[in-house]
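Some chains have been omitted; the remaining ones sit where they do in the full complex.
Chain naming follows the written order as A, B and C, and within any one chain the residues start at number 1.
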């Protein structure tokens, strides 16, 4: 406990810090390690002030500094060839990666996690997660086009999931719908490991003209720093509130501030107005640089802007408009109040800038300027409370080489293959298995979730739920557009983090291609347990390598991503969950491939790719036996690439009328979904020489089921054969039938299937 | 000269771009109107589009109805100018007293986005003449507070006077009284509905192009009886 | 400055799905003895002392509540 300091003035200025080098500081409460604190003192040549300590502590946190992951993430850079980079206008290190999609258009996309807040306050946690990722995209100078939300929860039937899931979904809906951004995709996954630690990841994609790319930097001495958007309050300052307490002992009875919750409340309306305001500012070319305020608030925005610029920066913190009384400089710097942005503006443009803000009723305040020094100076009523080299805050945080090792239990899991599990074999057993799978929470329709999301707003959504990827039109004149999909089967990753991550990449890539888009870029959100656990670090290291190597094989670059560690309940880490997002391009969205069959008069069903006896980590092993063991299916990325090229070529030439990739649940699930989405019957004919169970439920990668108009069948199959893609005619579409008939298994009435598929989530979550 | 149809933007309006697109598709000229400006810029008809005006805080449409532009809209409607309120626009028109009743939270309490079948019950309003009576159309519905309520006497009056223009078929998505999806004013010039015809103008981006009829109807109405200039 | 509380409730004849959902959930959570629940809005306004009851009524009736579906009460709170 600190001794009361007789020399404590109201304000801890740099001068005061010089005078009181021995003052005890609560750096540990702020999450800094002993050696990190020592390093800060070395950098500054004195002890940090309260405000500096607040800044370093948030910016050197795992979340902002990537201190445990940096070493490994470097591998993405090492494996990205110049050829893969050709279309990248901005990559890792920027707010979000940017790719050139042709016709003068650039597209940017990114996923972020908001896991922990969403457990504490599901609605607000998820809402502010959406808000944050949208500001990231906006900070690139892009108009946000669409969002997607990969979500993971505890067991579907668990009482706490009934609290968390509806709240998270309502939060994503409440914020995203109010912003006017169509929600075009995502995931809903259930697993015990997420029970105390749901994963709420949010993706946003935006577009801009290539010449309008705004990178976050503060350059040009004399340029003004303008903070605009919401007022700054005590949101999310959590740990930093210890600085405001009279003693650092955490005694809440003292005169200081109570420890505040780190939950923020979002105001989607304020963000919508902020978006329109920013777009008008970009349009009028009134910003030199811009940065969103997310985690770490002003600490992050000012240090990153200054670090990336060519000069220094001075900020007068007392000018920041506040929402709470008596906030200290440290609190203002660390506040995570939402819906704020920070811009660098030429002095001659300040009046015009302010006029645009007034038009949108957005509060804007000049809080400082770019200086010709190389330090970031923050003042409070004229006194200096921060004087630091900005790069030491923003980019030169600690980097750790955490120990990692393959855990021994990995052998046990691998040895426990699904071969020992009883398999259905009679037609009745197979029929019962199909229905049970379709109705399981794992595979049931997500409509109860997705119908809460506006997928139509702005009128450019061409495909959304439940199709394999979301497709949005970017250019109304040419029809150019993009497709996005996110995927991760974390059960595969658990069995083999390297191959499992390649499978996640393969699935997202395939989902994009199945919609007719050529995949061009990859983003990720790496959700893992504690980096202090060598087993978790091993999963992480393997996952990064799997993703990077996979991207190199596919020839698509990783343009950005996000790492979320410490996802665990007690000692129990979540299943390793590297969510992979893939972006694809369509030169004309009119040639997108939908999922539902029955659009053309006569269609054949063709199964593309090869089916092997692969059940490790499959949906069947889980649903039928609660089993997770063995090894996951083997990915073949060269095959995935070929499949994608064929699907894109077929979409160009109008050879396929519907397509669906095969993933969770295998062929049976894909056939059921294509029939239900198209509201059209079909007959599926299995290969008499192969095991029907394997054909129906295996999750071998690299496969898709396509519907081909009879008139195009020959052309299409010749193309597949010529290019070496295995295919097999697996049935015909039968609009008159009103049922899905699977030969040697039985008939499934569409109504029966629909009731099974659509009934599950409402029964679980309707209040 | 093609008619000019104004589309209002409030802070928080979302579907103004879509309404403008629908107006353009139908062959009219779309004119953007700003909430803070009472000037209707000489338009022949006005659309109050969907979205979350002022965040829908307090109550949907409650704050927007006091915007300067709404004063002019109420006045123009009094002179017979065709006015269409879609979703949030419908809520605003009810709050402003141009249409009776109110819209309340969906029965199941969550936002619903789905392709919705509607039956056209009345084809005499300025925004529905292009439909066959009894026609069924497929249009997106996307709202959290879309339940139409009014007292029994008002509901009876609306039914009796043929002022229920659109009704939900194939399931009531939000608990609206008597499955009401859209109603018109007594003179037929003002129409409010929760579903979004402006999102059903092209099968590429919507479930159908059934919504175009709403906009073509307005062109007919303006050709037959141009709104008096004020 | 005085504190004024305005409570706005759905009219009795208007369906209150939110209140019903709360009542249903309380039952499932094992709380016995709770019959009906109705849910409305609660506003706390800081007003100058010279704002009279008439003005407050106009704020409540004309703005905070929609009289088609809601009823309201206003009360000044001692501090």
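Annotations
In this text, a contact is a pair of C-beta atoms (placed from the backbone, for glycine too) under 8 Å apart; a residue touches a chain by one contact, two chains touch by 3 or more.
The structure displayed is predicted, hence computed values, not measured ones.
Whole-complex chain count, expressed with the shown labels: A x1, B x1, C x2.
Keep in mind that, in the parts below, only the chains that are shown with their structure count from here on.
One finds 40 Å separating the Cα centroids of chain A and chain C. Rounded to a whole number, the gap between the C-alpha centres of chain A and chain B is 36 angstrom. Shared interface positions of chain A, defined as residues touching 2 or more other chains, are 767.
Shown for chain B are the residues in touch with two or more other chains, namely 108-109. For chain B in complex with chain A, the residues that touch the partner chain are 11-12, 14-15, 17-18, 21, 51-52, 54-57, 108-114, 140, 142, 144, 196, 198-199, 204-206. For chain C in complex with chain B, the residues that touch the partner chain are 10, 13-15, 17-18, 21, 63-64, 66, 68-69.
The part of chain A that touches chain B in the complex is made up of residues 166, 169-170, 173-174, 177-178, 180, 267-270, 272-273, 360-361, 450-462, 473, 589-590, 766-767.
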